[in-house]
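Shown next, in structure tokens, is the structure this report addresses.
The complex is shown incomplete by one protein chain, all other protein chains being positioned as in the whole.
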Amino acid sequence: MVTLQSYLTLSALVFSIGITGIIINRKNIIIVMMCTELLLISVNFNFIAFSHQLQDLSGQVFVFFILTVAAAEAAIGLAILVALYRNKKSISVSELNTLRN
Amino acid sequence: MTFNIIGFILPEITIAFGICTVILVNSLSKKASIGLIHSLILFFLVLALFFSFVSLEIPDRIIFNGHYMIDSFGTNLKIIALIAAILVHLTSVKSKQNIKNEIFLVQLFATLGVLILCSAHNLLTVYLGLETLTLSMYGIVASNRSSVDATESAMKFFILGAIASAIFLYGISILYGVTGTLSLDSLKELVIISSLEIRIAVAFIACGIIFKFGAFPFHSWVPDSYQGSNTTAAIYISSVPKLGAFALISRLFLDALNAMSEFWSVLILSAGLFSIIIGNLIALMQINLRRMLAYSAIGHIGFVLLSFSIVSDTGVSASLTYLLMYLIMTIAAFGLIESIASEDHQHIELSDLKGLSKSHPSVAFMLLFCMFSMVGIPPFIGFYAKWMVLSELIYNDWIWLAIIGVIMSVIAAYFYLRVVWFMYFENADQPIENKGLKNTQSITTLLLSLMLFLIGLYPNPIIDYTRIIISSFLLID
Amino acid sequence: MVGLIMLFINEKHSSIVYWVSVISSLLIFGLSLYALSLFDDSGSAIQFELNTSWIERFNINYHLGVDGISFPLILLTTFITPIVLFTARTSNKTNLHQYLASFLILEGLMIGVFSALDAFLFYVFWEAMLIPMFIIIGVWGGKNRVYATIKFFLYTFLGSVFMLIAIIYLYISTGSYSIFDFYNLDLSRIEQVLIFLAFLFAFAVKIPMWPVHTWLPDAHVEAPTGGSVILAAILLKMGGYGLLRFSLPITPDASNELSQIMVVLSLIAIIYIGMVALSQTDMKKLIAYSSVAHMGFVTLGTFVVFLNHENISSDNMTLAISGSMIQMVSHGLISGALFLCIGVMYDRIHSREIDDYGGVALSMPKFAGLMVFFALANAALPGTSGFVGEVLVIFASLKVNFWIAFLSGSTLIIGAAYTLWMIKRVIFGQITNEKISDIDDLNVTEFIPLMILAVMVIAMGIYPEPLMKLMHDSLIGLSETVIKGAGL
Partner (left out) sequence: MIFEYSLIALLSPLVGSILAAFLGKSLGKTFVNTSTILGVMISFVLSCILALEIYQTSTVLNQNIYTWLNIGSFSFHIGFLIDNLTASMMVVVTFVSLMVHIYTIGYMHDDPGYHRFFAYISLFTFSMLSLVMANNFLQLFFGWEAVGVMSYLLIGFWYTKESAIKANLKAFLVNRVGDLSMILGIGIIFSITGSLDYQTTFFESQNLAQTELFFINEWNISALTASCMLLFGGAMGKSAQMPLHVWLPDSMEGPTPISALIHAATMVTAGVFLLARMSPLFELSSTALSFVLIIGATTALFTGILGLIQNDIKRVIAYSTLSQLGYMVAAAGVSAYSVSLFHLMTHAFFKALLFLAAGSVIVALHHEQDIRKMGGLKSKLPITYVTSLIGSLALIGFPGFSGFFSKDALIEAIGHADIFGSGFAYASVIVGVFITALYSFRLFFKVFHGSINEHHSDVKESPVSITLPLILLAIPSVMVAWPTVGPMVFGSYFATSIAQPDAYQIFGYEYSTAYGFLVHAFSGPVIYIAMMGVLTAYVLYIQKPNILKGKSFESTFIYRLLENKYYFDDLYEEVIAKQARNIGQRFWSLGDVKIIDNWIVNGTAYRIGNIANRIKVIQTGYIYHYVLMMILGLAIFLGWTIISAGYAS
């Protein structure tokens, strides 16, 4: 029996992995963006699990919205990435620090 | 009935319609003059403003199955947001070609997001409004596609924003799991005792909100994106979205989670306090004007949050007052910077201001108003904002917070004064060429500067207005 | 009266502006003289009261009015400003119209500070005053003006924000911003002490008291002549005025309890600063330090009476605080005049260093006469206004403790030493700098203001009673309030 708790734990784990990935990764921005998707996925897990538990559809509806928005977000993110690459010829996270202090 | 519903959301509809029109015009007719597009945008904004005023008459109601709330609070915030958007638009319009038109289009999107946030009454709508706003903001920041700085800052903003909304969503999901509802109304009824789970959820949500405000420790995007993007973008992201954030925090925390105010006020308060300290301190060391204003914005937002964390009608209305006055100041300041920035010289640094009082006497004079207002010197409005917040803090026995606040104001005075010093006390090595202001721009900035001063002489209207907004909001629910 | 001036922001750029501003300031002076003729000096009531609601929600009123404490200072303001404006043209300034406009705005705000009866309004005027002063020093100041002006601004700003907190606190306790409602407030001991300290911080910086005085020499040195004059003549008085208007009546117990500290600080200001003045080589700095020392008498007079509880009576207290008041007015005239004198020399030689001068009397006899006169007045010569205030404070201190009087009286020696030593090196002696031998004596624009000031100084010195009569009843009223409030 997969309990709600397991789902939540999984979700929390995924969330943590996403965050850790962002923090640890120093190379590629794409990976960072993937990690942000992980974060959203963990949220989706949560919603679905809760929705199932509560027998309430609105959580699942929310998930669809999140997916849509995530797609839009990814589109924008990739667009920015392309522009960045054009200007900078690099998508390394560790070189992304001309603006600081 | 259907028509009625549309009637209630006419402002939003107008903006959405405007967006479509502008896209169409822009893509269909290649020769469509920039002027036409600008006037179209302006037209729709004004129209939306007009509809908002009309909908002030509508009695409060909840539509779209509880997803949308039409009340005077939301409508008033919309009015403010639209006025701010119009002002932003007017101050940032340039005759120069190479500012992309899209930025104004995207601004319309963002404005739409703010309007939705003002009325959102369900966590889903809240999320949608928030994302509409956030995604457009990425676009705004990235609008200067050929600039390294702009794209870099957009990238950072994007990633941080994505994380923030994920955190926010995570909070919402927990909240949903615990209460089983997404409706703010039901939340309000259900959340009476604050369980640990709800608290955790609230902590997550608070992070998302604080990020939107751009307060410490979720402020990192603010300086980079202000500096990296162009001034046109900075004007917008420094002003209108803050109103969205205010709407968000009011709807979510003040209204729906009022029962837990004791808990979240601490979070907001600490974020506000540290924002004041960190923002003002780091601003001391800045030489780039936009970056400096970004840090100063963090400081100002700190005051807004500080005051908001006093969960009373007077505290929140002081907070809103501060926000309004901040909007006026920041739009004016950025507008003035915009007016002296040329295309190839977007990074205005302090040393560029040398001799400004000679080459652009009127701009310098208005900027002087702005700076003193931001310092918080009467009779400019910045003073009344600070004073109201301080009054609230002292009234609620937070005297030590008030003392920290005023000390930080004094420290902040230094970097504001430095602007005046460079403008007035130093002579230019090579004077900035006086391009003269575009009419709309000069009129708007003049208007704003006059507001800085005239409202300062008679601050009653704003003080009363915010008070009415907030008390009606708190009274109804 | 105030609003009229506030609107006077000139952006014209012809020399007409000069006369327009001079004449308008003279009109204001005339207006204040007219007010003087209407002023009823019997009783301590507020007169010419104007009270309209301003910010209803916080019960803030646009409440103006004068009594015997504020009126002399308003007269001083309206008297000094035309003089400053009149002399503005002698030293070539860029953007003269802005310069004049700043002074007119400043005048309006200063009058506002002295006449505000609503604490909030008072604060608004008080702070707003920083702006024109900041601009005046910064734009038309000397080489090191940026440091000086920022220091000036931050110092005073830091001081006054604490006052703002105290004012808000008082508002929350009374539900009103009216100063007179504050008087009737019953505050606990701790509250009083804290409020007193908050106010003190603001006023002490303005006065300035030791050890928060160091902005003054810098500001004075860098400020243009007119700025120095206003700074010394009027701005410093606001601190003293604040002590009388706020600190004493609102927190009488705290004034009583902390009077020892205040007296010690005043004595330090008088002696220590006097010694410091002795070693200055820059004339403006010297006069600036002498201002600090003289203002030490103001604070001494304000607080010394509390030290001896057996001897406290409204008569004795009035004696002391009238000493303070007269000292303020007189210092306004004398230090203003001295700064004008230094300005006159600076316009000719472009140096403020004492060593660059010598034998000025040979080429500028008229000027030398006036300068020596003002220097003597600064050294508290009887027969000049400088003496009156100091002797009253010394007398009042003698009623308290001989040694306080002795120490404060030492200014007779130290003050004479630094002022006359400067005179000796600047005015007298052989001409050492060949530039001095071919400078001109005072022209009419410079001579008239100095002469008027000289006449005022003498008049106040030999017949101070008219001035005293103006404020007498108000001061008695104040003393009675304070003594009653402190339960002595």
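A few remarks follow.
Should a chain be cited, it is by its letter among A, B and C, assigned in written order, with residues numbered from 1 in that chain.
Just so it is clear, contacts are C-beta pairs under 8 Å (C-beta built on N, C-alpha and C of every residue); 3 or more make two chains touch, one makes a residue touch a chain.
Owing to the predicted nature of the structure, the values given are computational and were not obtained by experimental measurement.
Within the whole complex, touches from the chain that is not shown fall on A, B, C. Touching the missing chain, out of C:V193, C:A416, C:I452 or C:L488, is residue C:A416.
Touch with the chain omitted from the figure is made, among C:L50, C:V193, C:V264 or C:L278, by C:L278. Interface note: of C:S32, C:T77 or C:S314, the residue touching the hidden chain in the full complex is C:S314.
For chain C, the residues in touch with the chain missing from this view are 151, 154-155, 211, 214-215, 217, 272, 274-280, 314-316, 318-319, 322, 359, 361-362, 372, 376, 381-383, 387-388, 391-392, 394-395, 398-399, 401-403, 405-406, 409-410, 412-414, 416-417, 420-421, 424, 427-430, 462-465, 468-469, 472, 475-476. Looking at chain B, the residues touching the absent chain are 155-156, 159-160, 163-164, 167, 196, 199-200, 202-204, 206-207, 210-211, 216-218, 220-221, 223-224, 263, 266-267, 271, 278, 281-282, 284-285, 411, 414. Although one chain is not displayed, chain A still touches it through residues 19, 22-26, 32, 93-94, 96-101.
The definition used in the following text is that only the chains that are shown with their structure count from here on.
Taken as a contact graph, the chains are arranged in an open line, each linked only to its neighbours along the path.
Chain centres here are Cα averages; for chain A and chain B they lie 26 Å apart.
Residues of chain B in contact with two or more other chains: none. Here chain A touches chain B in the complex through residues 8, 15, 18-19, 22, 29, 32-33, 36, 39-40, 42-43, 46-47, 49-50, 53-54, 56, 58-59, 61-62, 65-66, 69, 72-73, 76-77, 79-81, 83-84, 86-88, 96, 98-101, going by the rule given at the top.
On chain C, the positions that touch chain B within their shared complex are 54-58, 123-125, 127-128, 130-131, 134-135, 138-139, 141, 145-146, 149-150, 153-154, 157-158, 161-162, 164-165, 168-169, 171-172. Chain contact summary for the complex, chain B toward chain C: residues 357, 372, 375, 377-379, 383, 387, 390-391, 394-395, 399, 402-403, 406-407, 409-410, 413-414, 417-418, 420-421, 424-426, 458-460, 463-464, 467.
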